[in-house]
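Pasting a structure here, questions to come.
Just one protein chain is left out here, and the rest sit where they should.
By written order: A, B and C. Residues from 1 in each chain.
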Amino acid sequence: MKKSSPKDVKINVHYLTRVEGHGDITVDVTNGELKDCRFSVIESPRFFETMLRGRLVYEAQHLTSRICGICACGHSLASLKASEKAIGVTPHEHTVLLRKLLLHTEQMDSHLLHAYILVAPDLLGVKSIMPLVKTHRPVIDRAFRMKKLSDWAGDVLAGRHTHPIAYCIGGLTRVPEKSQLQKLRSMMAEARADYDETVALFKTLKFPDFERKAQYVALSCDEEYAFYDGQINIDGRKMVDPQDYLTVIKEEVRDYSSAKFVSVDQAPYMVGALARFNLNGHQLGKKSLQIASDLGLKRPCHNTFMNTMAQIVEWGHCLEESIVILDRLLKEGIDEEKVLSTMFPLKDQWPVKTRAGRGVGAVEVPRGILFHDYTVGKDGVVSAANCIIPTNQNINNLEADMRKIVPEIVGSQTQEEMRLTLEMLARAYDPCISCSTHLLDVKFIA
Amino acid sequence: MSNPKADKPKPKVAFFEFTDCEGCQLQVANLGGQLLELTQAVDVVNFREIMSEEGQEYDVAVIEGSIVSQRDETRLKAIAAKAKVIVALGACAATGGVNNLKNLQSLEEQKKTVYGLVDPVKDAFATKPIDAVVRVDYYIHGCPIYGPEFVKVMQCVLQGKPYDVPKYPVCVECKQNENVCMYDKGQFCLGPVTRAGCNSWLPNNGAPCVGCRGLIDNPATDAAKDILDKYGLTVQEVLDKFTLYCNTQKERVKYEKEFPKGR
Amino acid sequence: MKQAIIAKKDMPRWFDSLKKHGKIFGPKKKETQFVFSPVEEFEEMSLVYIPTILPPKKYYFPQKEPLLKFRVEPFGTEKAIKEFDEVILFAVHTCDIAGIQCLDAVFSDTPADPNFLNRKEKITVIGFECMFYCDKYASCAAVGNHVPRGGYDVMLTDIGGDDFAMHINSKKGEDLVRDKSYIREMGEQDKQRLKKAQDGKLKKFANEFKGDIREVEEAFDKEFFSAVWKDVGRRCVGCTNCTAVCPTCYCFDITDDLTLNMNDGVRSRVWSYCQMDDFAKVATGEDFRPGRDARQRHRYFRKFRYPVVKYNKYFCTGCGRCTRTCMAGISLIETVNSLLDERRGQ
Partner (left out) sequence: MNEQTYQELLKTSPYKPVRGHIIKAQQVTEFEKLFRIELAGQDLEHTPGQFVQVSLFGVGEAPISVCSSPTEKGFFELTVRRVGTLTSALHRLAAGSYVGIRGPFGHGFPLDEMKGNNILIVAGGLGIVPLRSLIHYILDQRKDFGDVQILLGCKTPKDMLFGEEIEDWQKRTDIKFNCTVDRADPDWKGNVGLITSLIPGASIEPKKTYAVVVGPPIMYKFVIVELLKKEIPTHQIIVSLERKMKCGLGKCGHCQIRGVYVCQSGPVFTFEQLKAMEGECHEGECHHVKS
């Protein structure tokens, strides 16, 4: 194959595949000089934040989970946290446990989809899992088995994983049955074997060498490896209360992309599994730490491609944490009275005298930190809303990565290989573009 | 099991998505083993969410998402021109889904509040379901779709027979599942006027039906009013829930007949 | 032994002994209501309950019943269910037993339905007599279903104090009580207690309709074109719940489900209701029973008129489910009373 000329490279990837949503990669190297390098989101905007305006806060969760089908639970939870904070509702601790459990299973679900179905084909040199069905049937069966576990967990906990049903302001509309939780517990214990095999498989896969120190941002808290709750940890430099996220996180619009570009201290930053691992990795259990080092993941890791490995570490961590939560819930028995709540209460059923206020809900979803920010009036109606989605936060960093990697590979790879490398780089972020076009900052003029 | 049809040419199926959350495709991907079994009968040539191969030839186009821009519309028309059968996957494609909510407000204003002076989405327009642009042969309603219904519809596609979307309301399935009715719990539910097919997914999980599958063909006019009275509800409260989903022009006409403003 | 006594405290013991006769289903609380569901321990059940959301009909005539297994190529058929399970229904109300008897009349009528009959063969019914009204929606006394009138294997009656009276009504029933040291034959004194309890109960029950059942029957015979139906039809939202919960509604649809190999499949019958919009609509678009008034009238006539002519039975058991479930607040008692009013007004 003819090596690409180091002088002129034009890459244009339309409709990047195996990501959720639409994104284009454009690279322009003319006379050996990097002229242009961008990642544009070309998905049409859905204006979720403006849709929310004028609706009851009780509908916010239902609506915003529709931002993304892949991390619908994460959106639900961020939305519920924002709503509850705004109107002053404190959920019972069992509710919080059930939410954490749901979030863990969503991490598992999404990470698995990413690692097995989206990334593994790249590493095994095929275009999708379809050919693997013939050549690597046990791998595929295992992937489906593990996927089914998290999927089924979604059914048990929320009625379904895509656009969860049972989670609402103040609690759940129905409590999962004990027998179902027991079954989930034992299925999770059984899944350990599949997980070990997964680790063994990914250990053999080779990720490209690449190094670029980015700013990492994730939620952190003292008690645990944070997913559901915590302060915003800015690259280990400072901690910010989520309610004040706008003081550090800035958004900007570029005319080639319907997603906004986000920065901290005027610089790009990375969110997601690798960021969480870099910032909070010390809070992982012994076993997870061992697995991380088996996978060649050492803190801090500056190779973006290794994000997938961090996801695999997190899968195991979430599994173990889920089992801990399940054990506790099974031991204590879910306090139905405290947990049950109403999805769309009629006015006279509102849980508390709804107060007016603004609430920010920040949650770690599979792709990184997610913010929902609502302002709610006394009548329970949302008057302003803002959501910042992980993929948006990452796009800026992805472009920075591309600017670094292109000159490094221009001489050594064919145009086709370069195209693949860039696609892999983009996919390492597990970008979810359908979400990212919903990142909109809305200031309403009353 | 022997399958005498195995040697027949398999129809090629391609998935395309427009403006949506891709949750419906995920529901399809989640079918897992069933999906693999289905691929014995069809060739999936395009499923961007899980594969890179792009087939240029296809018989069946499964379309997810609403049409919200000129770019969408042009692309959809091109896809439809190549497909023999068009399947609308999910509420966004079938009725417009939650995307319709944006039609309640001025687009220009929304763009301004969102992007300020820069306009990266010049060709955006009001949300349309795909049947506002191309003919649709099969509808799979729901936000998200109900996996088993997808399988059923694909079977109908394979058999070349129409799929009958249930014409009865969600209550039918809800009662067969022996749920305590939301009305008995003092909550308002759209089950009685929403077309079934989801196995009463929401009421099964303690939440009232929000009508994501759209209105039944022949909802009762006078009766609904009595019920509102019984539960001390205002028309506005009902309208609020209807507008979560029933908001395409087509659906709108229907519900405005039901609940004329200011009654 | 025809009549026996069991102490309340021995019920769990007896219950456990039933497990070897079949899978036990009984009334369990579900939020604000009750449903018949599988029972493992006696304590899970609520013996005193208002009629369950769905009647025990679902064990005789399930929501979806496989009728036939088929193969497209080469053409082949096979019975879908080879072996039916042994089932014990625990604590069935007398109205629901009457409902089962109604279905029996229908499905035993030529051409008889083997699926129903096979299930019936394998089901043992342990009744539980209500000693007071479930709620204001019941109309069991009007049709005489407030007292046991056969159709069960064992009937339990709370005779006060620490005991239940048992009426053993079949060979199957005898098998359930045989050689139980804690179940004893009823003595004279016990019979007195039973009579007293039942007499006391009867004082609490009275015809819920304005006229006696003969008058109701006549009203139905004459009032097909009554304005009452217009009114009921206007209020009905067509949710179908009234027909879904009725113990004597038995209409169905037949559907084919293929497996994913597109060659094997199952033909099943699924519940279908006359309140559905396309129930009587044919391929050409003709609807033979349009209008919610005609559909509601049809429902009532299938309870109080048509089966009376055909089977000499009222197909309303008085359970009150249709009224309880109707979100439009259409009440069976009120409807029947308005019809009587119309009749008397003439």
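Keep this in mind: a residue touches a chain if its C-beta (ideal position, glycine included) is under 8 Å from a C-beta of that chain, and two chains touch if they have at least 3 such contacts.
Since this is a predicted model, take the numbers as computed values, not measurements.
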Completion exercise
Not-displayed chain touches, in the whole complex, chains B, C
Handout entry: Omitted-chain contact residue, chosen from C:N118, C:S170 or C:Q198
Key = C:N118
Completion exercise
In the whole complex, of C:D162, C:D175 or C:D253, the residue touching the missing chain would be C:D253
Problem - Contact set of chain B toward the excluded chain (per top definition) - result: 155, 159-162, 164
Completion exercise
Missing-chain contacts on chain C, rising order, are 67-68, 70-72, 75, 77, 79, 106-107, 109, 111-115, 117-118, 121, 224-225, 250-256, 258, 262, 265, 267, 269, 272, 274, 279-284, 286, 288-289, 294, 298, 301, 305-306, 309-310
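In this text, only the chains that are shown with their structure count from here on.
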Exercise for the section: Among all other chains, pick the one whose mean CA position is farthest from the mean CA position of chain A. Expected result: C
Handout entry: chain A and chain B: spacing of chain centres that average the CA atoms, whole Å
Key = 25
Handout entry: Shared interface positions of chain C, touching two or more other chains
Key = none
Exercise for the section: List, in ascending order, every residue of chain A touching at least 2 other chains. Expected result: none
Completion exercise
Per the touch rule, the chain B residues reaching chain C in their complex are 1, 3-5, 34, 37-38, 40-41, 151-152, 155, 158-159, 167-169, 171-172, 175-176, 178-181, 183-185, 191-193, 216-220, 222-224, 226-227, 230
Completion exercise
In their shared complex, chain B is touched by residues of chain C numbered 30-33, 35, 52-54, 63, 73-74, 234-241, 244-245, 257-258, 260-264, 271, 273, 276-278, 292, 325, 327-329
Exercise for the section: Spell out the residues on chain B that touch chain A in their complex, using ranges where they run on. Expected result: 18-27, 29-30, 32-33, 36, 39, 44, 47-54, 68-69, 71-72, 97-99, 101-102, 104-105, 110, 113-116, 118-121, 124, 143-144, 186-188, 201-202, 204-208, 210, 231-233, 237, 240-241, 244
